[in-house]
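One protein chain is absent from this view; the other protein chains keep their places.
== subunit A ==
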């Protein structure tokens, strides 16, 4: 008998569903071996079309698997069920106690003559997209290129979107009389067609390709309707078929797929199948959510449980080419006697259909196109009594959801389970809800609903900045901007209570500085500044400060380097290279700061704002000037950006970097705004950071020239400064932004809110008003007078500060901290 700890689970297939299974079982006692045919780690195939935004497969990668043996690039070639052994392409043999088939599916290519010609592709993997790109780039036609997508379903429209992203005008050819025939009805599809045709798509429904021929460098497709299309590329996305080429001698379902029971078990009790390759009680599913659900079932089964596949909710809500489309329940009113309530607003571009039972009491399903915001409230009501208001024209869709309604259909989590977790205090935010209920960990489409439930349960964090202001930082920003108030006293008197504190004062000081208002140590502002800002240096543990002069882009002359060395030597400052390509000088007392600045400023240095919630550095690699691989002048751009945004006060510190090529030596994607050179210009990434919760920045725009790049960064930074919370880095701000990256792009690239000109003007005035803060102190005797340790003994150094030597430098003697009774 096999002992518990040495049982082996072999998973064949490293797609999304196989990956999910391993994740679930990560901490179990099973030894897990995964065979993956593709050589790359598992990636998010649902988001495949977004690959064309960055052409970086890392963007799609799923979280790396730990605690399993991942055999990437090794196809499982055979299975000996008698010996319970899987044989890999390399000849390796792995014995299993349980085997899970997660081989996925293969694209269905209709038997069109010419389908194997060069330039014809399927749309399924990252490699497919790379090949499509190669075809498109090889097409030498001047002007816009043309492509055909065969299949007008969900996948076909995704493929069309990917082609658009490559600069190709797509023709979409669908055999059925409408787009997305499975999910959407005629009325919804008509609107969908109208909306996508505005986006440079040409839709041909009710026809198919009868042949594809090559004509020189061109492909000519003849449609059954008689139309001829002159094309550069053809993409087949006419559906998928379960992949069962690994023959285990197991029974298959009526429409293909390894036949399994409700426990996802084949006729061999040691063998399971999940995802698109499985026919659960004969039915195959082409969506990821049912696949995840099957993974849950198998994980439970092999752990000794008795969970069964709950049946799949094939509801879908997605944004295709920017158009909201949702379909749920009995979308086609197939139930006998079903009634339809249709609201088709051609002017607004929205279509909604609710399907109800013959007595108009029970909601059966629906279709939404153009605006699918009510999907999250409607879907859980399927099979339940329908609120009468919904059936009135313009009826409210914000309806109360019954407690037993499923919020997360991937993992079958009900509203009750979620509200229980919130009300018992176990979960106070979405992350905790995900951890304790598993809701939202499947396809993630219910996450907005989780947020809504948190709010409904009264968990929403107060926006109030502190006890002195009921406003959020963003609201205070608008108040200060609109009323042009310039002092904290005036603000707190009119819009707050009390005298302020260490939270609101620096926040208001930062807002005042973001809006201009002169030197941050001006009479009205100095008492608001946090200690670092108050002394334009960074307070260290022994009460001394560190000094960081600006070194734009990390480029420095030997002469300036020598000055820094001399200053450090003369004042006995501990010297360290920072992570931001500059030099930090530690151990200066308050009295020494102006003297040190004087020497630095005279040598051409200025404040590096290491102390401020403001731009720190713009790091760079050496770029085209020296590097054999560089494609743009990264140092030049980094210096330009650093000089443009220096001194810009913001809700939190801002870091940036510029890399001269895709090798990314400057680590730009770990920055609040990072720029990576391309052959054609620059890619701009936003919302990255290191720190406690590292996050890679997201691609905002690609291949823009320097002028456009700077314009978009101007807008991005000003939008962030206006709307973020106090001490909220761009990453957290972006993740909390309603509509996320898409919304950000709409605002700062497409100017949907019409505020871009204003944001740019605000940045222009920042740039023209910039002045070095150190110099501002040196030139003002009143400010200078504050830099003394003792008001009754100017010039006397603080006797509590002392140093010792370590590795040839001075470091603080640890202070005799009195025993603090706690």
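Throughout what follows, contacts are C-beta pairs under 8 Å (C-beta built on N, C-alpha and C of every residue); 3 or more make two chains touch, one makes a residue touch a chain; residues count from 1.
Here is the rule we use: contacts and distances are computed from a predicted model.
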Fill in the blank from the handout: According to its UniProt record, the missing chain among "Nitrite reductase small subunit", "L-lactate dehydrogenase complex protein LldF", "ABC transporter permease subunit" or "Ni,Fe-hydrogenase III large subunit" is "Nitrite reductase small subunit"
Completion exercise
Among A:39, A:557 or A:792, contact with the omitted chain is made only by A:792
Handout entry: Selected from A:311, A:402, A:498 or A:516 as touching the chain missing from the view
Key = A:498
Practice task
Using the definition of touch stated at the top, determine which of A:46, A:405, A:479 or A:526 touches the missing chain.
Solution key: A:526
Fill in the blank from the handout: Note that subunit A touches the chain not displayed via residues 467-468, 489, 498-502, 504-506, 526-528, 530-531, 534-535, 539, 541-543, 789-793, 796, 798-801, 815-818, 820-822
